[in-house]
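What follows is one structure encoded as structure tokens, with my remarks underneath.
We show some of the complex, not the whole, and keep each chain where it was.
Each chain gets a letter, A and B, in the order it is written, and its residues are counted from 1.
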Amino acid sequence: MPALQLHPDRLLPSDPATRVIARQLYDVVRQLPILSPHGHVEASLLLDDEAFRDPASLLITPDHYVKRLLHANGVGLERLGVGVAEPTEDESRAIWRTLCAHWPVFRGTPVAYWFESELAEIFGVSERPSEASADTLYDQVAACLEQPEFRPRALFDRFGIEVLATTDDPADDLAAHASLAADPTFHGRVLPTFRPDRYLEPGRPGWRAAVESIADEPTSCAGFIAALAQRRAFFVDQGGTSADHSHVDLGSEPLSDAEAERIHRAAYDGRATADDATAYRRHLLFEMARMSTEDGLVMTLHPGIRRNHHRPTLERFGPDQGHDLPLAMEYTDALRPILERFGLHPDLHLVLFTVDETVFSREIAPLAGFYPSVYVGAPWWFLDAPDAIRRWRSAVTETVGFSKLSGFVDDTRAFCSIPARHDMARRLDAGYLAQLVVEHRLAEDEAHEAIRDLVDSPRRVFKL
Amino acid sequence: MPALQLHPDRLLPSDPATRVIARQLYDVVRQLPILSPHGHVEASLLLDDEAFRDPASLLITPDHYVKRLLHANGVGLERLGVGVAEPTEDESRAIWRTLCAHWPVFRGTPVAYWFESELAEIFGVSERPSEASADTLYDQVAACLEQPEFRPRALFDRFGIEVLATTDDPADDLAAHASLAADPTFHGRVLPTFRPDRYLEPGRPGWRAAVESIADEPTSCAGFIAALAQRRAFFVDQGGTSADHSHVDLGSEPLSDAEAERIHRAAYDGRATADDATAYRRHLLFEMARMSTEDGLVMTLHPGIRRNHHRPTLERFGPDQGHDLPLAMEYTDALRPILERFGLHPDLHLVLFTVDETVFSREIAPLAGFYPSVYVGAPWWFLDAPDAIRRWRSAVTETVGFSKLSGFVDDTRAFCSIPARHDMARRLDAGYLAQLVVEHRLAEDEAHEAIRDLVDSPRRVFKL
């Protein structure tokens, strides 16, 4: 049975002299606490602190990275437990076997890298997943999950997480966050993130209900804006430090008050045109930036995704099943209204993410290299893997150096992948800096300072 | 006179430890047979099996890779034999001398790499092309061409080609393919490929004649669609396994029957607007996908080319003279109609090629990483060279691994370049995998399995 062993030098550069330096740099940050300023783990997971149910529903079913590549190789989502809230042991084991039998399809992907790291480091697994090893591995992981040291809080501590941000609806009462903060037995920081996407899309079904769920005066733009500001203030009160936005483009042209009120009323009455809806969404994004200058919430932008590309899959299985797909993007002109008005404001932090890597060198780094408010977001979804991260570093560093980067963001729903992802980022940082040192583009003492700053930068950028 | 010598480690990584592993991986696949599922060699070449006429008309005049860079350096196409069906020996020698005298302009390009490989490996040449060596080389190649072991079938065997696909017009009677298949003395498989571009472009001159050449009822869309289905069935009967499509974009929105009939009739009568023609072409592309789910022909897409950019050259010398030029492309939205309808169909294989490398990581890999029907096409025209192939591997592997790739496709008109091109791809695969091994991202046994699968994958993807 092929062994599973994590090499201590994994992901470090192949050139021997460069690897030596990279190893030293990695050692500087290896043990630093994890700052996770953006992700999709639920606060209730840590509040309830219940044992994870079973290997499949912990490691497979909720992780669209894992599911999508199995799906692409002919495994229907119904075979992966999607839609099944509480799989039986047989069901869970069947899902696990499916994954293990398909293990070769993950070769060369970060999914294999993270998953093997998790198995080895968290669960002590020493065999590679395969049809033959599936049951042994399943049993080993399942046995772990029964132990108290594999409950969420114990893992949170073991992972060395200092701060974990969740992603939350503006109408959320954030009760889980409050309970966690009030719990003297829990020492981590779990912060809410304001995510108002569905409130800013008057063209989508459910918008009116969303508005009504937070606004006392839902029929006017002014009333709605006031309600959004109030909800943001509540998030700030509960420790939130950022607001996250994901729309199909980054348009941010503000409307006149009259036009904003006209469209709001039309949308409320179900009469807004598609162009109206887009214009109003852009107006609201501008307003979000304005509010950020007032309440200080860091504004993060994750644009350019065609959500739920395959409608039959959406209808059958719901969203977040791995068919959100990237689109080509434009940042320079789209963000100009926000930046002309607020780009030099000392309280605005605007972190730009992308799944279109062409904008790294062409738009995001040039913007962050002039505007004090703009930061380059770490590579995200599809680009959060070793080669892509190297391309990203190459694309942005020469324009902005290291001071205007967001720091690593795991953005994950897979709780157990958090340490492997951050460790990966630190190894890649070490490799990149070592390369600069070997090419005499950076002195060794500078590299030592730089890697520490890189790992700690979310504290500064996300105002943690 | 500078020597021409092919180093056994050419194209393998420079780092010594990585090179050792790469060499081992390359050895696994070095001798495997060549599967060429898409290209532009004619079946009649192998049927007739006549001696190649002369060095220039074999190696220079038909190869737009060679011609375009000479042209870019001031050599008019008239000096390269374009338009001359049967050059005299003096003419052929003059063309050859022109190439040799300009040899330095090919430095750093795959043309130099392939051409030198062909000269050394096929013709035993041991001097680098130059003004001084031109005549010696010409004589040496010309002498070879007179020998029986340099006839097409002998070379086909020597190259180790197992399957060679041609590219054919839907109206073609495929007689050469049938004769080859019936010939007990020929053991290779030469398969037709259905290439209906000009039938799907009602906006182009000649469309009505094309429709009439295959349809019994050319005046209706329904009659035309039926005729296309019949021709496809004929290609399937003759061993065809794929249909290839190259339009300026990938739009695939279907029309209502009534609208399709209206535009067909208008186009047939020469009254279709440009928008009509585009809409109908997109409708027909959708129909092609539908037919693929029925007859099983693999659908390959080579979009995004502005054909014959320089009209005066087209008018003087005809198409395929090296001024087809790439355009920026969009895949995610354009293919959505096909994918929503047929993306999960088990019989559809949709292979996506591009000359806009920005879509590798942004659209093609994400699509292939969810849809079971979608495969990532190997780098094509302008991108079928070592550095570009490395960029492509880096861009797609982390999202789709190795299981959803087309395998190498030479797409060449230059028969003698086939082995050098496939050998190049195998060397690059070995180097890429070796790098993963050295960085401990893949175990060595996995790399050995992976490289074998990569070389064999056209069998699976193209249903050979």
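The rule is short, and it goes like this: a contact is a pair of C-beta atoms (placed from the backbone, for glycine too) under 8 Å apart; a residue touches a chain by one contact, two chains touch by 3 or more.
It should be emphasised that the depicted structure is a prediction, and the values quoted were computed from it without experimental measurement.
Asker: Let me spell it out: one sequence, repeated, and 2 copies placed. What is the copy number of the whole complex?
Answerer: This structure file describes a complex of 3 copies of one sequence.
Everything below uses one rule, namely that only the chains that are shown with their structure count from here on.
Asker: Could you work out how far the Cα centre of subunit A sits from that of subunit B, in whole Å?
Answerer: Spacing between the chain centres: roughly 39 Å.
Asker: Touching residues of subunit B toward subunit A in the complex: what are they?
Answerer: So the residues of subunit B in touch with subunit A come to 13, 15, 17-18, 328, 330, 332-333, 336, 339-340, 343-344, 346, 358, 361-363, 365-372, 374, 394-395, 397-404, 435-436, 438-443, 445-446, 449-450.
Asker: Tell me, which parts of subunit A touch subunit B in their complex?
Answerer: Residues in contact with subunit B: 2, 6-7, 9-16, 68-69, 71-74, 104-110, 112-113, 128, 306, 309-313, 322-323, 325-328, 355-358, 382-383, 385-388, 391.
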